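Removed from the display is one protein chain of the complex; every other protein chain stays in position.
The block that comes next holds chain A.
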Amino acid sequence: METPLTHNISPGKEPPDLAQYEKAGGYAALRKALSMSPAEVQAAVKESNLRGRGGAGFPTAQKWSFVPMGDDAPRPKYLVCNADEMEPGTFKDRMLLEGDPHQLIEGIIVSAYAIQADVAYVFLRWAYKLAARRMEESIAEAYRHGYLGKNILGSAYSLGMHLHVSAGRYMCGEETALLNALEGKRANPRTKPPYPQVSGLWGKPTIVNNVETLCNIPHIVKRGAEWFKSLSRSDDGGTKLYGVSGRVKNPGLWELPMGTSMREILEEHAGGMCDGYQFRGLLPGGASTDFVTAEHLDLAMDFDSMKKADSRLGTGTMIVLDDKTCPVGMLLNLEHFFAQESCGWCTPCWSGLSWIEQILQDMEEGRGRASDLEVLESHTRLLGPGHTFCALAPGAAEPLQSGLKYFRDDFERHIHEKRCPWSPT
C-alpha cells in the first residue's frame, strides 16, 4: 500500500530538509510541471479526480478552472494555502505541515504555476507553533535554492511565498473569511458570487486550497492521474488521511486508500473501543458532520458514500462517542465551540447558536424543559444551508440534528430527571 503523503514523515523527528526532500524525489514534480503548460498541469489534476480535502470535497481542478487565464487576466493572482486547521477532532494538516513542509511548498508552487499565480500565502493556525517554525525555515530554504522567487529554476515563472500566522479563529477556515482576515479585516465571510477565483484576495483572482489537497498535487503531476486513481478504493482519487479520537485503544492518524470503511479504520487501525466502553456513534469528519451509528460502519469513508448515512466525509477525522459519555454534554461542548466561534455576522448563527448552547447548558444542569426539544429541532431546520451567510451554522446543526435523532432518549432523560444522568451526583 502506497502512502505518498506521509512517505517522508517520521513522527517525533525533524522533517526532511531540502536536501533530504530532494533526495527522496522532491521537487521533481515542480521541474516536470515547469516543462508543461499551466493548462496541462490543470488537465492532469482534473483527470486525477482530486477532490478538496478541506471538508467540502469540491473538485480541485474545477475550482482552478474559474481563474481567469491569459495575458489580459487581472494581476496579481494569488494562491492561498488554508492551513487554519481548527475543526474539532482534526489534526491531519498539522502532521503534513510539521512532518514534510517541503511537500506542501512544492504542492503550492506547482498549483500556483497551474493558475499562474504571482504570490502565494500560507494562512496558518496560530496554535501550530512548531509548524510555523518549520514552514518559515523551509520557505527560506526554498527561496535560497531557487524554488521560489524570480524565474524559478531558470524558467519564466516567478512566485513569492509568505507565511501568515493567523490570530486564531475557526471562522478563518472558511475561505472568504480567511481572505478578509489576510487583508487585515474582520474574519467575516464574503458574499458569493463573486467567488474568490474572480475577486479574491485584495479583489484579485485567488485560489484557496487545503493543505492536504495541495500536498497531493506534486504526486499527481509526477506519477500521473492513473496511478493516483489506483490508490483509491472509490471514484475519488488518491489516499486520505483518516484520524480517530475518543475512547479507542489506539487513537491516531493514518494515510489509507480513499474509501476505506469506517469499520476498518475504527477496528483495525484504531484498535476498537477501549475495554469497558461501548460504541454509540461517531462524527465521521470533524465536529460539523452528522453522527453515524453502528449500522453505518461498513460504509466507505469517501465523499459520496457518506451521504448514504446522511452525513459527510468532512475532514475524515472521526470523533467516537462511547456509552459512558453524555451525548448531550458532548453536544454542549461542540455547540459551545460553534457559538463561540460564530463571527457575529448573520443573525441565525450568532443568535441561534448561543440559544442552542444555552438550552443544552440548561439540560445539563437540570433546567431542561419539554418544549426545549422543539426549539432545538426547529433550529436544526432553521440553520440549514442557504438560510445563513456561510456554512458555519449549518455545520453546527449537523451533529445536533443527528444527535436528536439517535440519542433522543438521552435528551428526554435529562429533562425528566432534571439532571444529567451521567453526572456523578
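One rule holds for everything that comes next: a residue touches a chain if its C-beta (ideal position, glycine included) is under 8 Å from a C-beta of that chain, and two chains touch if they have at least 3 such contacts; residues count from 1.
One rule holds in what follows: contacts and distances are computed from a predicted model.
As stated in its UniProt record, the chain not included in the shown complex is "NADH-quinone oxidoreductase", which appears among "SWIM-type domain-containing protein", "peptidoglycan glycosyltransferase", "Glutathione transport system permease protein GsiC" or "NADH-quinone oxidoreductase". Considering the whole complex, the residue from A:34, A:127, A:198 or A:391 that touches the absent chain is A:198. Considering the full assembly, A:387 is the residue among A:75, A:164, A:387 or A:405 that touches the omitted chain. When the full complex is taken into account, the listed residue touching the unshown chain is A:186, out of A:23, A:144 or A:186. Although one chain is not displayed, chain A still touches it through residues 169, 171, 186, 190-191, 193-194, 198-199, 202-203, 339-348, 350-355, 358, 362, 369, 371, 375, 378, 382, 386-389.
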